[in-house]
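A protein chain is absent from this complex, but the other protein chains hold their places.
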Amino acid sequence: MTDEVPLLEVVELQKHFPLARTLTEALRGHARLAIRAVDGVSFDVRPGETVGLIGESGSGKTTLGWLVARLHEPTSGAIRFDGRDIGHLQGRALRAWRRNVQIVFQDPVGSLDPRMRVWEIVSEPIRAQAPRTRRAELRERVRQLLPTVGLPPECLDQYPHEFSGGGRQRLSLARALSLQPRLVVLDEPTSALDVAVQAQILNRLVALQSEFGFAYLLITHNVSAVKYCADRVAVMYLGKLAEVGPVHAVLERPIHPYTKALLAALPVPDVRRRRARYRISGEIPTLIRPPPGCRFATRCPFVIDRCRTEEPLLRVVAGDPSHRVACHRAEEVADIRPETLIQVEPAADPPATPLPAAAAPAS
Amino acid sequence: MASATASAARAAAAGSVEEEPSGSGVRSSVVLFYRILRANILTLVGFVLVVVVSVTALLVVVVPPITHLILGHSLSILPYPPLDTNAFPYYQAPSLAHPFGTDQNGADVFSNVVAALPTDLGIGFFVAGVSLVLGGLLGLVAGFWDTPGTLSGAASVTIMRLTDIFLSFPTLVLALAITATLGRGEIESEIAILATWWPFYVRLTRGEVLSIKTQPYVIAARAAGVPESRILFRHVVRNLLEPLAVYFTMDVGTVIVTYSTISYIGVGVPASIPEWGNLMYGYQDLLLTAPWTVWSVTGAIFVTVLGFSLLGDGLRDILDPRSRRIVASPGRQSSKLEPSS
Partner (left out) sequence: MEYRVGAGTFRALNDVSFELPTHRVVGIVGETGCGKSTLGHAIPRLLPQPPAIVRSGKVVFRGVDLLRLPKWQMPSIRGTGIGMIFQEPINSLNPAFRVGDQVAEAVHIRRMRERGLDPTFRRDVQGTDYSRREMPRAGDVVSAPFVPPALVDRAKARSPPVSKELHEEVLSFLRLVRINDPERIVSLFPHELSGGMRQRIMIAMALSGKPGLLIADEPTSALDVTIQAQVLTLMKELMEEVQTSILFISHDLGVIAEMADEVGVMYAGHLIEFGPVAEIFESPRHPYTKALLRSIPNRYKSEGPLPSLAGSVPNLSRMPAGCAFHPRCPIARDVCRHDPEPPFVAAPAGPDGAVHRSACYFPEEVASLP
């Protein structure tokens, strides 16, 4: 893409979780099945940028985040950090590397040990990397860190349950930033928060990034959070990337039918655009036996026979080398607006454009 | 309650920091403990019962040798020597001289019951304590290193299957079988109970470890590069202490009941040692003729077990920092710290 060396480069990464077989299945010689949570994903994150990873539940986005933070062992593929493959680091080398990548979890309650005080929680990564640091110094460093995430420094000795959800998420953030990591994986950082608090946290994230130059991998199903924070967006569906590109391009002119479906599905607080119908039907298939061919073929309104048999690869579409899409019909469907997939009420609105040929929706 | 503005609320939150300072020295812990006891009357009852029972037991054991050392002759806090035959008229109903009456041998029932206290309490603490340490350690190992396909995983499986084997026998039957084999005696019967007791702690500990291990804060520690051994102590063991302490406290009472049952059947301590099960065995025919004998022993067991149960229940609140704050500062439970944007 660019000559700049990416901070993080993920190449054909796979993570399968094998399922247990019953005895009869083993005797009958059934193959051992696996949940193919991440099934061949490649992307990169450059220093100081935010990549938003959008996907619904079961898309494998959280697994991907955990792989990048080396909380899972990859099944195959490479994870390069600063050009070095860290996918198979172990023991001491892995622990030392961890100072580079930190992670913030969704659950503001569970991600903080209820029996630890604020300074112990926030200083835990520092202590992990430098076990000999004195207690007074740890407290001092935490005291200085707390204001950067918007918490009063006096709360050093409080327990996590004394904070609201937003406050706890700030604590998680402070813990992740305590080592000045190069990359922070944000796993649904605002999903458990109310909309007003969410805005505060997102603002804080962006401000911290411009101050300290972290790169973020923002994993979420929340498109508006990605819109505000991200420089580039990757859309994930059933363990594979459907579309990758600059945030403007992907959100304003989505090409992959799944991206369109996702954007059309967002409830918009605009009473003049009340949807009467949403035209994507069907359930999200499971990751155990994903459909052959294109993963979205079972729900895609633009599906053709080729989609059901041949797997589309990520490729550059419409001239922009940074915008890649995994769709056989990318050129044909590129100009269809996401709004086509919904029908707006009342009937006074212009009739919905008919979908292009071969658009018999799979029911 | 205080009608405060948001800024006042923040000030109050900050105030609570000053009020209960960081290191929370011994004095503030005591104050906190007192507040918690005061807030929950049942816990207070349990606490008082346990203290009374334990102090009495201690005095029974300690006073004679100490007085012997100082005065040259032993004194006892017991009004009369226990199991002393023909000291008094038989079958005397409770009176001022004999608060629990006398029994069929003419011994003072009160002295018998109190003299049994150190034995029973000691067995309760010993069996529950050894089970806690042994079962806790095994459970910790089995829960924390349970990755299949590794050596430690195999150890985990072995521990758990062994536990299952022990658990598959009815407790009392197994204990009886073991005492029958080892012979009658205090140590022998304690080993018998112990053999049936530790598996429960393995189960409990392993279950807790498995759930703590998957908490996001443990994953977060791992992501921060905290070594596994440190995760084990700082997160897992620390969060394990509360449920184990609660279970242990309540369990002391259960051990006492079970042990009394074993002695009552006649395979516990020798009949010459005062012990509640033994006493019960001696008094079983007196339920109609001299009921105070039976009721005294029953009452002693009941009060002791009740005390440990109530205290155990209350410990849950005392050890949990979440409820600590609520009790410690009434009306403050809500002082959520709110950050500025």
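Observations on the structure shown:
Lettered A and B in written order, each chain numbered from 1.
Operating definition for what follows: a residue touches a chain if its C-beta (ideal position, glycine included) is under 8 Å from a C-beta of that chain, and two chains touch if they have at least 3 such contacts.
Here the structure is a predicted model, which is why all the values come from computation and not from measurement.
Summary of contacts with the chain left out: across A:86, A:217 or A:264, the touching residue is A:264. Considering the full assembly, A:229 is the residue among A:151, A:177 or A:229 that touches the omitted chain. Screening A:92, A:135 or A:248 against the full complex identifies A:248 as the residue touching the chain left out. Of the listed residues A:41, A:197, A:219 or A:242, the one in contact with the hidden chain in the full complex is A:197. Residue-wise, the contact with the chain that is not shown comes from A:274, picked out of A:92, A:135, A:274 or A:315. The missing chain lies against subunit A, touching residues 19-22, 25, 30, 33, 56-57, 164-166, 194-200, 202-203, 206-207, 221, 223-225, 227-231, 247-248, 261-262, 264-271, 274-278, 280-281, 283-286, 288-289, 299, 342, 345, 363.
Just so it is clear, only the chains that are shown with their structure count from here on.
Residues 10, 13-14, 17, 21-22, 215-217, 219-227, 230, 234-235, 238-239, 320-322, 325, 335-341 of subunit B are the ones that touch subunit A when the two sit in their complex. Those residues of subunit A whose C-beta lies close enough to touch subunit B in the complex are 69-71, 94-99, 101-103, 105, 107, 110-117, 124-125, 127-129, 149-152, 154-159, 161-164, 166-167, 170, 172, 175, 179, 200, 203-204.
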